[in-house]
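Just one protein chain is left out here, and the rest sit where they should.
To keep things simple, chains are lettered A and B as they appear, and every chain counts its residues starting from 1.
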Amino acid sequence: MKDSLLHPDRFFDPDPQVRGCARDVYRHIKDLPIVCPHGHVDPRLLAFNKPFPDPAELFIIPDHYLFRMLYSQGTPLEELGIPTSDGSVVERDHRKIWQRFADNFYLFKGTPTSMWLQYEFTEVFGITEKLTRGNASHLYDILQEKIDSPEFLPRALYERFNIEVLSTTDGPSDTLEFHREIRESGWKGRVLPCFRPDVLFKVASTQWQGTIDSLQQVSGISVIDYKSFIAAIENRREFFKEMGAVSTDHGVEIPWTHEMTATEADSLFRRALSGTATAEDEALFTAHMLMEMARMSIDDGLTMQLHPGSYRNHNSAVFDRFGADKGCDIPVRTEFTRNLHALLNKYGNDSRLTLIVFTLDENTYSGELAPLAGVYPAMKLGPAWWFHDSLEGMIRYRERVTETAGFYNTVGFNDDTRAFASIPARHDLCRRVDANFLARQVCRHTITMDDAMSIARALTYDLVKKAYNV
Amino acid sequence: MKDSLLHPDRFFDPDPQVRGCARDVYRHIKDLPIVCPHGHVDPRLLAFNKPFPDPAELFIIPDHYLFRMLYSQGTPLEELGIPTSDGSVVERDHRKIWQRFADNFYLFKGTPTSMWLQYEFTEVFGITEKLTRGNASHLYDILQEKIDSPEFLPRALYERFNIEVLSTTDGPSDTLEFHREIRESGWKGRVLPCFRPDVLFKVASTQWQGTIDSLQQVSGISVIDYKSFIAAIENRREFFKEMGAVSTDHGVEIPWTHEMTATEADSLFRRALSGTATAEDEALFTAHMLMEMARMSIDDGLTMQLHPGSYRNHNSAVFDRFGADKGCDIPVRTEFTRNLHALLNKYGNDSRLTLIVFTLDENTYSGELAPLAGVYPAMKLGPAWWFHDSLEGMIRYRERVTETAGFYNTVGFNDDTRAFASIPARHDLCRRVDANFLARQVCRHTITMDDAMSIARALTYDLVKKAYNV
Partner (left out) sequence: MKDSLLHPDRFFDPDPQVRGCARDVYRHIKDLPIVCPHGHVDPRLLAFNKPFPDPAELFIIPDHYLFRMLYSQGTPLEELGIPTSDGSVVERDHRKIWQRFADNFYLFKGTPTSMWLQYEFTEVFGITEKLTRGNASHLYDILQEKIDSPEFLPRALYERFNIEVLSTTDGPSDTLEFHREIRESGWKGRVLPCFRPDVLFKVASTQWQGTIDSLQQVSGISVIDYKSFIAAIENRREFFKEMGAVSTDHGVEIPWTHEMTATEADSLFRRALSGTATAEDEALFTAHMLMEMARMSIDDGLTMQLHPGSYRNHNSAVFDRFGADKGCDIPVRTEFTRNLHALLNKYGNDSRLTLIVFTLDENTYSGELAPLAGVYPAMKLGPAWWFHDSLEGMIRYRERVTETAGFYNTVGFNDDTRAFASIPARHDLCRRVDANFLARQVCRHTITMDDAMSIARALTYDLVKKAYNV
């Protein structure tokens, strides 16, 4: 039992009754297609369908979960080949990077990164040895050989992973040319864009005018006041929808919602255009635009996702040298009951809206999010997110959410990943955790085995398809 | 194992050792009388002792736990027969309502509502089939026949449930005529009122003057200043006590306590009488009146209950159309250490006071509430409340509270329910969870089986009787 690389009963409770039952439930769902309604895979990957360059580029350099841990224990990011913003030189020897990673692989014991990687090595790449300091270079060669072969091209993996649909996340002025390229290539994979307009609401940012310029360019609409700004956004949403989008996504630090009058909004927007908007203006405008996004979603049917509570780029030294998304986004406490009041009161009773709310603050599961989702028809709960997308994190999510919101006010899993090869590993972990959670319930006689089977299928497949209209 | 309707080992851990031990502990307490020191049963039910009208009126229409879930998944409240504030017509065909409920019964899987209802159907009403879309109408008939029979009259159920005492919750100017009627009827059931004066403290509300008018009327005291207001409240507390009350109850959004001088209080109160009190006045006055309530409790011996942290009527559309208590009260974060400082400093060392504190914010269990209850003689912890009165919620409560406050600074269970027929189901769930919690401890050798037995009895019966003086 103790030293297998990837145990068939992994993640299940050791109790024989629960384990037996979890196995049965898991068997029922493990081969269902993978639906990825939210994530950060680069569409160029599937548009170009080129081989991954090497193991370091595949596993380490794009994965902030991974290199932040090595950094926390003293390995400079330069030594891991993380590209700098100013282009100054970092480690170029990718085999050396791989060796550094192998030397420190023990740091990941007990973390989801370790669980995902073990799956990827074993199930995706067929490695039968554990990665050690000693065999790192040898495994590098084996991996390199695999990823150079046609079976490991991105599209081949997409098919092997049994992905039914994959959503990317895209800027509001993105031309979606790679999505178009995929569509027109004749390849049957379904890769959808998602409209994420955050940058357009940051009216106090020095980059904001640039984002408006881009918006004008791609929409063909002169953004000269609030009204034309709204028109341009509606134009983009329409374009995204034509290109297959089924959802929008909104990342905010505080999920405050508040409606301004048209006059107030216009006045604020003109201040922004003149370059004098303040941080308070930005907060207010963001709160207002979330209301607008809900309104538009009711019109165009795009599912609205809200991802609040991340203090971005907390570590200025890392941000200045390496840029965003380098593992230095840290959660802050988040309040939902009061902050979502305006939006839910105006739009929450409208079943045409699907608002999926995520949180980085687990403390809101049972007291705020489940009660809100348990009464507003429009609101649903996104799965355990980011730091909480983990074995224990997902257990806590189900334990705290289910008793008030039930299973059917949740929307299944999403992997939210940039790391393409980790997709099946992440879904497998979630399926196992769900199977085990249901098995615990069966063995405590709160649901029947039949219930467990149908709920498992809903959590894996039905609910996500319904919530995102895919 | 898997498909029994109501398994004898339900809610117990599957581990055979824990389960065996839980069974023994549960057997020791399952037949103890039910003490209901806090709840919302309508006293008319037991005063009139009329049959429940029909299954929809019994199970669905008064239970916001239940219809909020159906509403969250798109069923209009009108279709469930929830009465509107303006009396506009809603579904009148109660068999149809029942069918809608049966069609959507799967939504409750994994929730306490499902666990309670299964108990009620099986144990209270002797139904041996699971409710399905197909047999809904048939079960409706069976239930109707039962509730029309004398054994299912409210007083008969009270006796069958083995209820020893049942407290209602009543407005400060309530005449308690139905409590009197019960007392004078010769029936041996013990139904007590509880004094809940919240409305009297809402000095900024447009309804406030009306509540003062009622107060004057029932007390016979002219409320012309702060002093006469206090006298009128003391008068009412005395009346409630004569009518059997053993407790008061206080629902506030924020449990802030703060003592004003008599002059300040009088000045604020006069502002209120003149109709110019502000929201800030109301917050301050409420903080002050909580202090006064503690002072009076020391005088008259009524146990003081504090239920903070509910944002009432969050969904305005539902409130406007259907009124209060429709499942749209949502918890907010609650702070106790600083907010209760004034009250605990003035009265918390006085053993004559029993202040029972509840919370909707589980995050305060281990860090604030248990440490406070673990040192102040007056303060005790109420059981897991509302959204947290559930299998997992009660486990979290015990796990986070016990290690600092012990078992003996808690006060047993209360059902807090409006749904009369659910009372034994709720107490049974709690008894099983407590038995299982203690069994886990026995099996980890932190307490002995003898300890478990005596603690179980305390949690079920002794502590509640002591805390409420019943």
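Just a few scattered comments:
Heads up, the rule we're going with is that a residue touches a chain if its C-beta (ideal position, glycine included) is under 8 Å from a C-beta of that chain, and two chains touch if they have at least 3 such contacts.
Quick caveat: nothing in here was measured; it's all calculated off a predicted structure.
Listed residues A:L360, A:A405, A:A419 or A:A456: the one in touch with the omitted chain is A:L360. Considering the full assembly, B:E335 is the residue among B:D103, B:E164, B:E335 or B:D462 that touches the omitted chain.
Screening A:C21, A:V35 or A:M115 for touch with the missing chain picks out A:M115.
Considering A:A378, A:L391 or A:V411, the position touching the chain not shown turns out to be A:L391 (whole complex).
Interface residues of chain A with the unshown chain, by the touch rule above, are 1-4, 7, 9-15, 68-69, 71-74, 106-112, 114-115, 311, 314-318, 327-333, 360-363, 387-388, 390-393. Interface with the hidden chain, as seen from chain B, comprises residues 15, 17-18, 335, 337-338, 341, 344-345, 348-349, 351, 363, 366-368, 370-377, 379, 399-400, 402-409, 440-451, 454-455.
By our rule, only the chains that are shown with their structure count from here on.
Rounded to a whole number, the gap between the C-alpha centres of chain A and chain B is 40 angstrom.
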